[in-house]
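For this depiction, one protein chain was excluded, whereas all remaining protein chains were kept in their positions.
Moving on, here comes subunit A:
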Amino acid sequence: MSDLDRAIEQLRACRLIPESQVRELCYKARELLIEEGNVVSVDAPVTICGDIHGQFHDLMELFRVGGDVPDTNYLFMGDFVDRGFYSLESFLLLLCLKVRYPDRITLIRGNHESRQITTVYGFYDECIRKYGSANVWRYCCEVFDYLALGAIVLGASSELEPTSSTVNDTAQSNLAIADSELETEVLDSRGHVTMSTYRPRQRSSSDASTDSRNISPPRDISAAPGQVAAPSRSGAPGTGASSDGNGSAVTSRTGAVLCVHGGLSPLIDSVDKIRLIDRKQEVPHEGAMCDLLWSDPDEIEGWGLSPRGAGFLFGGDIVKQFNHLNGLSLVARAHQLVMEGYKEMFDGGIVTVWSAPNYCYRCGNVAAILELGEDASGGGTVARSNGEFGRSNGISGDNRVVSPGRRYRVFEAAAQDTRGMPAKKPVADYFL
């Protein structure tokens, strides 16, 4: 067993590794991350995760629900640290997994992966408490500076494969829907389907519509994919490239998915612009890089000031336009607590995924992860690369951008007795 495997085993048991090993790990991680572009290309199938915030035992629950690494490909959209009691264990485990299985796990930067924020929100204090000095905090912050700013998921299937898990009554009744595609499915942590939405098979260019069958309490899914007008060019989604006419006939109809921690920026109108940022620095207070990590979608027109004091608010029109111009079908982001674990907005053009259940051991929310399946037609496969991926690899033979099938697995906080929380919690949790 290699040192790395041993470290993974130890961290999985929520036990820290020695400082010297952290230093070595961070060095290796940096070497790896430095090769990644600002926007990493990731092939479906992939499971997209939102904020973790040091809730180590809930991260273990996430792996239980979503499958273990390397069996499942993961994309974590940042905010690994701060707030929870186990930022170190959580982040170091993810980093170990990244170094061990670089093609199986993608980490992008959240606004908490920053020197300034971690000194306020707990990670710095945790490092001092657990290692006795700021060294480990410094090693980790240097890794933060190299994390990618976003990811593009390619080759996701527009259609969901039926759930392999328990088929309950509801799922059976779904079979009655002829000639339709399962588009969204929500499963609880035991794998039971709690909600499904369908859209008719798109044989022609007729507008897609959604047949939504709510089984559990209604959620904010009114996704009517396909309403987004198709881009007029045919380059690989997210690249802004034009078609090189390679004539690939059988290709994915599914648009690419942009993953970013916060959201869009008024300074960024194309994915390519993200690639131009010099990211290897502390998160600035303003500018494109800051916005990507700080912004939030909101029910407004255009852009608005963010109450967070950094980033912007952006409306549905902005998302629609950005997706259209970049051949995207969906923006997946994290950054905002959602009580139901995930929330789709703007006709399914953007989704918030939140993966820290009972956030801060106080909020009472459930968490979710988003699974995007692999396009069974096989046309959309692009070799994963850590840098700029092949731009001539046009994969869209159809002008239509269809949103990918989305499977949300919703889960609750790990059981109290396994969470190993300190018995005495910080008393300022509430006002007394």
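Methods note: contacts are C-beta pairs under 8 Å (C-beta built on N, C-alpha and C of every residue); 3 or more make two chains touch, one makes a residue touch a chain; residues count from 1.
Just so we're on the same page, contacts and distances are computed from a predicted model.
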Name per UniProt, for the chain absent here [options: "Phosphatidylinositol-glycan biosynthesis class S protein", "Ras-related protein Rab-22A-like", "Trafficking protein particle complex subunit" or "Leucine carboxyl methyltransferase 1"]: "Leucine carboxyl methyltransferase 1"
Touching residue (missing chain; options A:Q55, A:N358 or A:S403): A:N358
Residue touching the undisplayed chain, where the options are A:R12, A:R30, A:R308 or A:H324: A:R308
Residues belonging to subunit A that touch the chain removed from view: 111-112, 116-117, 120-121, 294, 296, 307-310, 336-339, 358-365, 424-425, 427-432
